[in-house]
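Removed: one protein chain of the complex. Kept in place: all other protein chains.
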Amino acid sequence: MKVGLFIPCYVNAVFPEVGVATYKLLKNLGVEVDYPLNQTCCGQPMANAGFEQKAVPLAERFDDMFKGYDYVVAPSASCVAFVRLNYPHLLEGKHECLTSNKTLDVCEFLHDILKVDHLPGKFPHKVSLHNSCHGVRELHLSSASEQNVPSFSKIKDLLSLVEGITLLEPEHVDECCGFGGMFSVEESEVSVRMGTDKLNNHIATGAEYITGPDSSCLMHMQGIAKRLNKPIKFIHVVQILAAGL
Amino acid sequence: MSTKHSKAASAFLEHEEDSRWHNQSIWYVREKRDKMAMELSEWEALRDLSSGIKRHTITHMDQYLEQFSKQAEANGVIVHWAKDAAEYNDIVYDILSGHQVKKVVKSKSMLTEECHLNAFLISKGIDVVETDLGERILQLMNIPPSHIVMPAIHLKRQQVGRLFEEKLHTEKGNSDPTYLTQAARMHLRNEFMTADAGMTGANFGVAATGDVVVCTNEGNADMSTSLPKLHIVSMGIEKVIPDYDSLGVFIRLLARSATGQPSTTYTSHFRKARPGCEMHIVLVDNGRSDILGNKAHWETLKCIRCGSCMNTCPVYRRSGGYSYTYFIPGPIGINLGMLKSPQEYSDNVSACSLCCSCDNVCPAKVNLSEQIYRWRQELDGFHKADPMKKMMSNGMTILYDHPSLYRFSLKMAPIVNHLPRFMVYNGLNAWGKGRELPSFAKESFETLWRKGKVK
Partner (left out) sequence: MSNIRKNISEVYDQPDLSIKGVQYVDTLEQFVGMSKIVGAHVQFVKKGDDINELVHRSYPEAKVIASNLPEITIATINPDKVSTPQELNGTDVAVVKGEVGVAENGCIWIPQTMKEKAVIFITEYLVILISKSKIVNNMHEAYKAITFTDYGFGSFISGPSKTADIEQALVMGAQSARGVTVLITED
């Protein structure tokens, strides 16, 4: 099984350590991982802003770049959701999208494909889990609080394999943090109020860290935490899972 | 960059205590809905059925409307057809003036808001009295509703108290909700007793029997129609449903979704006029049949006007109904507004973080967030795309289409980390209004990889 690593634009630029952790973890679990060069972006920011046509060349490049791999894995729930849900219709009329069905978020990949049941690391800290919207409602990483369905959480399953961790969840367990791509600047006051409320809910759990599958949400809340001088720390799920590596 | 919504939302949020209270009050209704949903193991199955029934009915709307009107007419009800708001207002006025009506009491109908009926009738000299407590409060204050089910949710009891002191001569300084509700009861009782006609909306119209179903908690639709001799029903054509088996599904979903109750207090079925009285139904199109032909957006016709989408919407809760330029706010309002007039109502399309929570609560499974995403794609075609967003998207496209240029920009980006604050945090930086910028990594992932540092 050959896995192509997709590193989203902002992970590349702002949180490269998330990419590094993803690579290390997959290699540690015996996966053959490759990182094709010249990656840029999945196109979600433009598409959500209303310019999905601009994402078409990116979709074409992505499909071409990754078509040879068995799986494409990325440490970003929202980017993966965008590829899976939108690339087929973005490429409609040109050719069948070869990669959308095999593009997975790293948590999904670990949970559903590798079926990881053991992790080497320790993370003896209190951690509050941020259930990013696209992860919950588009990738079904966990059961949505609105729905009467059996409760599940792939991320909690994975994190509980890490020794020493105390896993907590905030009230309003999957309410949006307010990032929303361009929403964060177009409706910045609402976005900041949403982020502040969410941050406060996380802080109220008593956690030292906020973690989640989407660095975009974390980046937004981190920006607010810094402005408000809150000492809480931020870390991507994959970094916790790769602890010690 | 800003839209009318974002500006209004910003003003709303400046009242910190009130905006927090608004958010909490409405979240509480979402929680009540959750409790109801979790108590019925068949909840998700009901939602599937509801969506299926609506899709079927809407795509056979001509047959069901024909059946409905035939049944109603066989029951002695007079059925009228209005193709748009103007025709609707004229029809209603004709019926009322034909009966020399001076005063109408009416129960809630968003359709009448849509067609601006009240203002029209008042301009013709007919007194219109809203009888739903929330609507009456707003009518006396001369302000519009801010939510389709809980129209006065944004008001504090003190505001209502002061209003009633002035208009209903209640005790000074008394803002106890029970006291105020009692005062309204007395006042409205008098209106019911002296009205010449009663108007209601219709939650559902049952094709198989010609029933008009009206759901209220106060009983005001029933009071409006039990005393005056004339009853006029205003019904959007998308409200028709096939039969009682279908109706059972919707009645089980409606109040649970809207207010977190297992049922409204009154679920009344109007089939015939009272003896010696008249009952009219005005079926209104006003753009609905056009929506039918809109491949991307016809599913908004499934909406049963429960309001649960706005209750869950994190943006609505933090911006309030008045931030939206269309009279219906929240996720469904964004979509309905664009269907009414993309030119006029495009400001609301920014009011969404695409969190998809609305999709999960909608009892009719309207694909709200997907439709909002679609409208965003269409904005540029209407010349309504925000120029700043367009510029940013164009900028990103250039970078992302040219990997070497992108890599170069990443190399340069960390400079921002070290710029003096005044250069970074100023009016041009919308991100910086409430947050610190993230630090750009000294070495991007790709750089690390190329240097062999990723092992």
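Order as written gives the chain letters A and B; numbering starts at 1 within each chain.
Going forward, contacts are C-beta pairs under 8 Å (C-beta built on N, C-alpha and C of every residue); 3 or more make two chains touch, one makes a residue touch a chain.
All figures in this text were calculated on a predicted structure; none of them were measured in a lab.
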Thinking of the complex as a whole, which visible chains are touched by the chain that is not shown? B
Touching residue (missing chain; options B:V160, B:A202 or B:A441): B:V160
Which of B:R252, B:H280 or B:R407 touches the missing chain? It is B:R252
Among the options B:S97, B:N174 or B:S263, which residue touches the chain absent from this view? B:S263
Residue touching the undisplayed chain, where the options are B:K70, B:K124, B:H169 or B:R189: B:R189
Footprint left on chain B by the chain that the document does not show: 25, 28-29, 40-42, 45-46, 48-49, 52-53, 55-57, 59-62, 65-66, 75, 81, 131-134, 137, 150-153, 155-157, 160, 177-178, 180-182, 184-185, 188-189, 192-193, 217-220, 222-223, 226-227, 237, 242, 244-249, 251-252, 259, 261-275, 285, 289-290, 292-293, 295
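We adopt the following convention: only the chains that are shown with their structure count from here on.
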If you average the CA atoms of chain A and of chain B, how many Å lie between those two points? 32
Inside the complex, what are the residues of chain A that reach chain B? 7, 9, 11-17, 19-20, 23-24, 27, 35, 37-41, 43, 45-54, 57-58, 133-134, 137-138, 144-149, 172, 174-176, 178-197, 219-220, 222-224, 226-227
Tell me, which parts of chain B touch chain A in their complex? 1-3, 5-6, 9-10, 13, 19, 23, 27, 34, 37-38, 40-41, 43-44, 312, 314-315, 318-319, 349-357, 359-361, 373, 376-380, 385-386, 389-390, 392-394, 396-397, 399-401, 403-404, 406, 410, 413, 430-431, 433-441, 443-450, 454-455
